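Provided herewith is a single structure, encoded as structure tokens, for subsequent inquiry.
Just one protein chain is left out here, and the rest sit where they should.
Chains here go by letter, A and B, matching the order in which they are written, and residues are numbered from 1 within each.
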Amino acid sequence: MSTETTDILIIGAGAYGLSAAWWIGERDTGARVMVLDAGDFAANGTGSCGAGVRMQWGLELSIGLMTESIAFFEDAEKRLDFPGGIEFKQEGYMMLARDADMLGDFQANVERQNALGVPSRILSPEEALKMVPELNPDLLVGAAFCPKDGTVSPFLWLDALLRAIRRAGAEVRFGTTVTRLEQKGGTIVAQTTKGPVEAAKVLVCTDWAAPQLLAPLGIDLPIEAMPNEAMVTEPWQPVFGPCLVRIEHGLFINQLPRGSIVAVVTRELPKDESSSNHADWLPLGAGLFVETLPAFAHLNIVRNWCHPVSITPDMQPILGEMAVPGLFLAVSAYKGFMTSPAVGRLMADVVLDGRSNHPALAAFNLKRFETGDLIPEPLVI
Amino acid sequence: MNKTGKIGRRLGGRTGEPFTFIFDDSTIEAWPGESVAAALLAAGQVVLRIAEDGGARGVVCGIGLCWECRCVIDGRPNVRACMTEARAGMRVRRQQGLE
Partner (left out) sequence: MTAPRIVVVGAGPAGIMAAREAKRRGAAVTLIDEALRPGGQIYRQGDAALASSGVGLPEELAHKRTVLEAFAEVAEAAEAVDYHSGATAYAVFPGPQLHVALADSSRVFEADALILATGVGERAVPFPGWTLPGVLYAGGVQAIMKAHGVRAGDRVAVVGAGPLIIAVAAQLAEAGAEIACVTLLTPLRVMARRPLGLWAGRGVVREGMAYLRQLRRAGAPVLEGWVPVHAEGAPAVESLCVARHDGAGRPLMGSERRFDVDMVAMNFGFTANSELARMAGAEVRFDSVRGGWVPVRNEFGATAVPGVFVAGDGAALRGAFVAAAEGRIVGAAAVLTAGGKGTAELHQELAAEFTERRSHQAFQDALRPTLDLPSGVWSWATDDTVVCRCEGITQGRLRQAVDEGHVTVNGIKRNTRAGMGWCGGRTCLASVAALAAQGQAGPPAETPPMRPRPLARPVPAGILARREP
């Protein structure tokens, strides 16, 4: 098969890959961009996610990424020229405290966040109930709340990016799997199921599937996959405002603007790249859902799905250029949807210029796992 | 009461007493064993719902699979009229878009 060429090859058309492609186009350098994806549209982590975006983190770097990303989501309809918008419902994230101790921790988090510019605050049970009247009052001790947080439609986000980058001239192909990366002189050749593609620069955005592409090049990535599961209800109006979190259960609940309610329960499971549902999940997920929002026990659950998320030792992203010249990586560690606007921008800079002054790039490098400079999230989450 | 023969759109016999329920502003007669959808169809009421796009909708599959016959029954939206047995005094309302 004859080899195709491009200037920049991006592997993976999830939130990270498409956002990076868009920002590369924004820089208007004339570089030819090709994006390849093994699946079809949104058949990935992004299309399976809980759709939550929040700046309630404890690490300044994460808050920085999210402040930038949320500002972008606010403007996405215009910037991506996507009439109708991406269904950004910006009505906050409410983290429910289980007991007084946890509320005390939340108080400390809020002070820290406020110092970093995050407008979070503590809610009394009454305030929480006013925002979400269906909440189980017995669970309420208090909550942390940030009004800038919310939810964006992953499908519309991907579609907005996809259309914009295609308009800008990028070539995006679905149903094309990259089977191997090879160094060839100063370039990299990607062997794919549809023939080889040669590029000066390759950006790998395949989330938990990255190790298998990089290992043959001698790059050992401390990335594993862990299944994560979710369900969605039939639509129900009116829509309550904030996303709800019960940290101790790994529970995240999010009512989409159309009215469907998504619930994710994240639990510690054996590392596994499978996306098979678990037989014990629905009673767990539905049980926590009903306990949290008893008034919604009658809502029909229409779908239950499972998809792996990427796990790193400190649960922070890995971003930047690899030991192979021209080879770049962006893997999110389970927050790739919400951080994609900012990470796309900084990855575009690194790929085009070889550097970026974004502090996240310096911190979230691969070397930290050798030097032991892990960056744990300081929040009690 | 026992009835045999056709009564309007009703085929064959009925046993038991007819009763009524409310559908929007109308009173609908029903017989034991009929679904809400069947009683409404027998009464010539075919519009069960107004979809989000403003279009009227009614019964389609009759067996609980398509969810087109969703209406508000005793205050609860998204209830399938074809899968709900009619009961005396029930309040059924046309669903307006997503409720």
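In this text, contacts are C-beta pairs under 8 Å (C-beta built on N, C-alpha and C of every residue); 3 or more make two chains touch, one makes a residue touch a chain.
Quantities reported herein were computed from a predicted structural model and do not represent experimental measurements.
Visitor: Which residue among A:25, A:47, A:196 or A:227 touches the omitted chain?
Guide: Result: among the candidates, A:47 touches the missing chain.
Visitor: Which parts of chain A are in contact with the chain that was left out?
Guide: Here the touching residues of chain A are 40-43, 47, 155, 159, 162-163, 166, 172, 174-175, 233-234, 277, 279, 282-283, 285-287, 289-291, 296-305.
Visitor: So that we can see where the missing chain sits, which residues of chain B does it touch?
Guide: Answer for chain B: residues 6, 9-16, 31-35, 37-39, 41-42, 46-48, 51-53, 55-68, 70, 78, 82 touch the chain left out.
By our rule, only the chains that are shown with their structure count from here on.
Visitor: Looking at the complex, which residues from chain A come into contact with chain B?
Guide: 234-237, 258-259, 298, 300
Visitor: Note which residues of chain B are touching chain A in the complex, please.
Guide: It is residues 76-78, 97-99 of chain B that touch chain A.
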